[in-house]
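For this view, one protein chain was removed and the others were kept in their places.
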Amino acid sequence: MPELARAEGARITSAADAIREATELAMAQDECVFVMGEGVTDPKGVFGTTLGLRERFGEDRVLEMPVAENGWTGAAIGAALAGQRPILVHQRVEFTLLAMEQLVNNAAKMHYVSGGKHRVPITIRLIVGRGWGQGPAHSQSLEALFAHVPGLKVVMPACARDAKGLLLGAVADDGPVVIIEHRWVHYAQGEIDPGWAPLPLQGPRKLTSGDDVTVVATSYMTLECQQAVAALADAGVGVELFDLRVLRPLGVEAIVQSVRKTGRLLTVDTGHASYGIGAEVIARTVAGAFDDLRAAPQRIGLPEHPTPSSAALSQHYYPRSPQVAARIAELVGLPAGTRDAIVARLAHSREDQPLDIPHPSFKGPF
Amino acid sequence: MPELARAEGARITSAADAIREATELAMAQDECVFVMGEGVTDPKGVFGTTLGLRERFGEDRVLEMPVAENGWTGAAIGAALAGQRPILVHQRVEFTLLAMEQLVNNAAKMHYVSGGKHRVPITIRLIVGRGWGQGPAHSQSLEALFAHVPGLKVVMPACARDAKGLLLGAVADDGPVVIIEHRWVHYAQGEIDPGWAPLPLQGPRKLTSGDDVTVVATSYMTLECQQAVAALADAGVGVELFDLRVLRPLGVEAIVQSVRKTGRLLTVDTGHASYGIGAEVIARTVAGAFDDLRAAPQRIGLPEHPTPSSAALSQHYYPRSPQVAARIAELVGLPAGTRDAIVARLAHSREDQPLDIPHPSFKGPF
Amino acid sequence: MSSPHEMAPRATMMQTVVGPDERLALLTAMIRVRRIEERIAKEYPRGQMRCPVHLSIGQEAAAVGACAVLRRHDKITSTHRCHAHYLAKGGDLQAMIAELHGRASGCCGGRGGSMHLFDDDAGVVASVPIVGGNVPLGVGLALAAKQRRDGSVAAVFFGDGALEEGVVHESANLAATLRLPVVFVLENNLYSVYTRLEQRQPPRSMSRFADAHGMPAMEIDGNDVLSVRGAMLHAVTRARRGDGPSLLVAHTYRQLEHCGPADDDHLGYRPAGELSRWAARCPIQRLCNEMLEHDEIDESALDTIEATIAREIDEAFVAALAAPFPAAHTIAEAIHA
Partner (left out) sequence: MSSPHEMAPRATMMQTVVGPDERLALLTAMIRVRRIEERIAKEYPRGQMRCPVHLSIGQEAAAVGACAVLRRHDKITSTHRCHAHYLAKGGDLQAMIAELHGRASGCCGGRGGSMHLFDDDAGVVASVPIVGGNVPLGVGLALAAKQRRDGSVAAVFFGDGALEEGVVHESANLAATLRLPVVFVLENNLYSVYTRLEQRQPPRSMSRFADAHGMPAMEIDGNDVLSVRGAMLHAVTRARRGDGPSLLVAHTYRQLEHCGPADDDHLGYRPAGELSRWAARCPIQRLCNEMLEHDEIDESALDTIEATIAREIDEAFVAALAAPFPAAHTIAEAIHA
C-alpha cells in the first residue's frame, strides 16, 4: 500500500480520540451502526473511546451489556444477520476468550457456509495492553488466536490515523473484523484524516526506508521500533520498517520485496513468539525471498510464559527499543561498541520514566 | 528422542483401544485419576475410548457431564487444585472453544502465577477429524490455538503407541496437557507397549531416514506422509520423516539436524496453514539450519477457509498422500514424469475407497 | 407426562379455540414433516446424504405448533436438529434435500449439510450445530427487530441439553433486561445424545429457568400441537406488544437415534417401555384421531394429503439427485463478504 498523502485538514489527536471520532462518524453516517459492550455508557467510556455517544445517539444505539461476553457477542452476530452493523467492545482480550465459540464458529463462517448469502458485518474492538501490574490474565496479547481463523479479518492499528481509518474500514466491511487496540497506542498522538475516511483493510505500511534490514512490527511495538530505527539511523544503519497493520488477510508482498533488497528480516510483535505473528511473516517471507536472504530471519516477541505482575519482573518481560536495536545491530553486524552506545542511549532516554506506564500522565490503575 | 525398542510383549491394537487401555491403567494405578465428559458413560463411550470404565471404577470416577464445557472444565481445574487428576474429554475441538477462558487463564497459568505452588494436573482430550460432511463447525483442527498458549503442553499422537504412551505421560504430568486426537488416527492399528509405559512429552519422532528432504508431519497427516514417503522411496527419493508429536514445548533439534543434512524442509500438518504449526517449525528450523538450506521450506496445511460439508468439495479441501508426494517431488526436483507416476499410483491406490471416511468399516455418521 | 422432573403447577392446557381449517393445516404440516423425515431415514443408508442427520420424528408438534403462530417475516434460529423447524417455518424443501445431498442447489450450496439449514425468505435465519449457539443469535434478531422497529419477533428453538449451556442463561438475561421480542422454545425430549436428563440436571421444573430471568414460562405437553400453538400465541402476542421474552417448555420425545436414521432402543440407554409409551403418544395420531372423531377429516382426505406430500417429496429427492455438485473451483469463493 502506498503511503497516504497528507490530507488537507489533517489534525493531530490521540488514537483514543481518533477511535471515538470514527465511531461517532460511522454512527452518524449509518443508522444500522450501533455500539455495545460492558462500560460503553459509563463515566469512563472505555478509556474515553465511547464517551458522549449515548447522549448523541440514544439508548437503542449505545447498549450497555451484562457481564456475559459469549451471549452478547452471539446477539451481535444475530443482529448483524438482520442487517445491523454492531461495534462490540471487549475491554480486555481475555474476556473475549469467553466468546470464542461465537466468533470462530458463527461470525467467521456464516458467510462461507451460506454460500455467500449471510453477512455478518460486526466490528469487534479488543483491547490489549501491558503495564501497571495487570498480571497474567489481564495483559495478554492473543492476536494469533484470531489471526489463525479463516473468515475473520484482523487488524492492529499502531497510530491515530490507522485507529480511525481502520475502524471506519472495519465498520464499512460486510464481514467480521477484529480490531486489536493496544492500550499504549491509545495514547499515541498523530495526524488523522478528516471526515469519513475509511482505510482498506489490507497491507503493511512502510514507515522508513533503508537498505540494510527489514523490520516488521505490530501495534505498539511499531512505536518501540521507530525509536530503535531512529537511533540506528544515526549510526548509518538503514532500516526498512513496516507496520504490519493487517494480520488477516495477510499481505507480505511489500515485505518480500524489501527483504529481496535488504536480505535481512526481523519481526517484532506484541504477542508470544511461538506460533505467533512473526512465525507466519517469516515463513512467507522466506518462501518469497529465499534466494536473497543473507541471514536467518529473527523474531522478537513475548517470552514463553505468563506475564508476572511485579514491575520488578515485568520490566524484563516486555521487549523495548533497546532490545530491538540490539537485535538489529547484531543482524547487520554493527561493531559491538557502536551497538552498545545506541542501546545505552535508548535505555537512557527512558530512565526518568517508569517502564510500566504508557504515558507520563498515567497514574494507574487501568 | 531415540526410537523405542520393540518392547517385550508389545501388542497390535487400534489407537482408540490404546486410549481406553491407557485410561484404565491410569485409573487403576492412581485413585486420584478420574474421567469426565459428555458421553463418557454412554453406550458409545466416546468412540469406544471410555467403554467399561464406569462399570469398573464407579460413579465417582467416571462422571457424565452436562452440556456445559466451560463450567466443567473449570470444575476439573478446581478438582486438580485439590489434588485430583482429571481426564477430560471434549468430543470435538469446537466445543472446547467454549472453555478457552478456563484453559488459557486458569489451567495454563496457575502454576506460574502461584510461583510454582499450585499444580493443575489435568489431561484434556480433544477430538478433531475430517470427513462425512461434518461441515464447518465440526471438523476444525485448531491445535494452533492451544499450541500458542504458554503453560500448556500440547501433544498429537499419530499412532497407537503414542496414543497410549502420551496419554499416560499426560496423566503423569503435574500440569495441564492437551491431547489432540484425530478421529482417523483412532482407527490406526499399531504396536503398543505393554503395561504402565508413559512416554515423555517431548520431541518429534523420526520415522524414516533419508538424505534428500526433511518432512515434518502432525497427527493423521503423518499417515498420509508415510504413504507418500514409501512411494517416493521406490523412485530413490530419501525422505527423513518426522512425526512432530509434541507441539508445546516444541523441540526442533532433531529437525534442525536433519535439515542441516537434507537442506530441504516440508511441513504437513492437520490445521490451517496460516499462523499454524508449520509456520513455527519453519521459523525455528530456518533459524537453526540457515546456512545449509538449499530451498525455501514449504508447507502443506488446510486452505484458508472453512470446511465445506459436501464431499464434492471436501475431497478438494483435505490434502492427502498424492499432494504430499507431489510437493516433495518438486522440492527435490524429481523429473515430472516420475513425479506424475508416483502421484497417479498413490491416487489410484485410493480409488475404490470413498475419501470422506476413515476406514472401510466406517458407515457414517460420526 | 412421563418426565421424572416436577412439572410446574402453572402447566395448563394452553389450547385456545382453533378452527377446523387451522387444525387441518397443523395436521398437514405435521404429516409433511414426518414423511420427509421418514424418507430421509429410508434413503440415508444408501450413502448419498454424506452428512450427519438428526431427525425429529416424534417431536413434530413443537415445531409445527410454534411456527403456526409466526408470520413469514418473523424469524427463527435452530439447532443440529433443525429439519422440522426449517420446514414448519416454511423453508424450501428442495433446497433442504439438495443440501443434505451436498448439491450446489442446496440452501447452503452444499457447504453446510443438514445442521446448517436456513432460508432467509422464510425467516429461518440460522441453524447451528453447536449446542446453545443459536440462542444468542435469536436474541440478536430480536434486538435488531426492536432497533429497526420492524414489528417482527424471533423464536429460538433449543433442547433440554442446551439449557445447560451458559450462553442460554446469558441470552435469557439479555433478552429480559432489554425486553426483547423473542420466544425461547425449549423442547425437552429427555435426552442429550444418550444421556438422560437426571444425569445432567437436578430435579426441578424447567420453567423456573424463566423465573430466574423474570420472564413468564408456559410448560406444555409438547406432543399436543394445539397446546403448543396456544402457548406460543400467548408468548408471541406478548413479544409483539413489546412486553419482552417468554419461555415455552414443551415436553416431548425423540423416537429415533440421536444422529442417524435408525431405531436405537437396543442400546439400552432408554428405560424399557419408554419408547413405546411415547410412540403411543404420537402428536400426529393424536390430532388426527381427534379430527376423525369430530368428522373434521376423513380417510380419503388424508389419502389426498399423503399423496400430495409424497409427490412433493419424490420431486425433492429426484431434483436433489439430479442436481450438480458444487464445482471444485468454487471451494474458495465467498470467504469474506
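Observations
Per-chain residue numbering starts at 1, and chain names A, B and C are given in the order in which the chains are listed.
Keep in mind that, in the parts below, a contact is a pair of C-beta atoms (placed from the backbone, for glycine too) under 8 Å apart; a residue touches a chain by one contact, two chains touch by 3 or more.
As the structure is a prediction and not an experimental result, all values here were calculated from the model.
In the full complex, the chain left out of view touches A, B, C.
Of the candidate positions B:Gly37, B:Gly131, B:Gly151 or B:Pro297, contact with the unshown chain belongs to B:Gly151. Annotation: of C:Pro203, C:Gly242, C:Gly273 or C:Pro324, C:Pro203 touches the absent chain (contact as defined above).
Only one of the listed residues, B:Asp42, B:Asp173 or B:Asp193, touches the absent chain: B:Asp173.
The residue from C:Gln94, C:Gln147 or C:Asn173 that touches the chain not shown here is C:Asn173. Listed by residue number, the positions of subunit C touching the unshown chain are 164-170, 173, 176-177, 199-204, 208-209, 211-215, 244.
Looking at subunit A, the residues touching the absent chain are 38-39, 41-44, 64-68, 70-71, 94-95, 98, 132-138, 303-306, 308-313, 316-317, 354, 356, 364-366. Residues of subunit B in touch with the missing chain: 34, 60-61, 63, 65-66, 68, 70-84, 101-102, 105-106, 110-121, 150-151, 153, 173-175, 249.
By our rule, only the chains that are shown with their structure count from here on.
Overall, the chain located most centrally, as judged by its C-alpha mean against the mean of all protein C-alpha atoms, is B.
A centroid comparison over C-alpha atoms places C as the chain most distant from subunit A. With centres defined as mean CA coordinates, subunit C is found 37 Å away from subunit B.
Distance between chain centres (mean CA atoms), subunit A to subunit C: 43 Å.
Work out the mean CA point of subunit A and of subunit B, and you get 32 Å between them. Within subunit B, residues 70, 94, 98, 135-137, 303-306, 308 each touch two or more of the remaining chains. Among all residues of subunit C, those that touch two or more other chains are 108, 110-112, 116, 128, 130, 166-167, 335.
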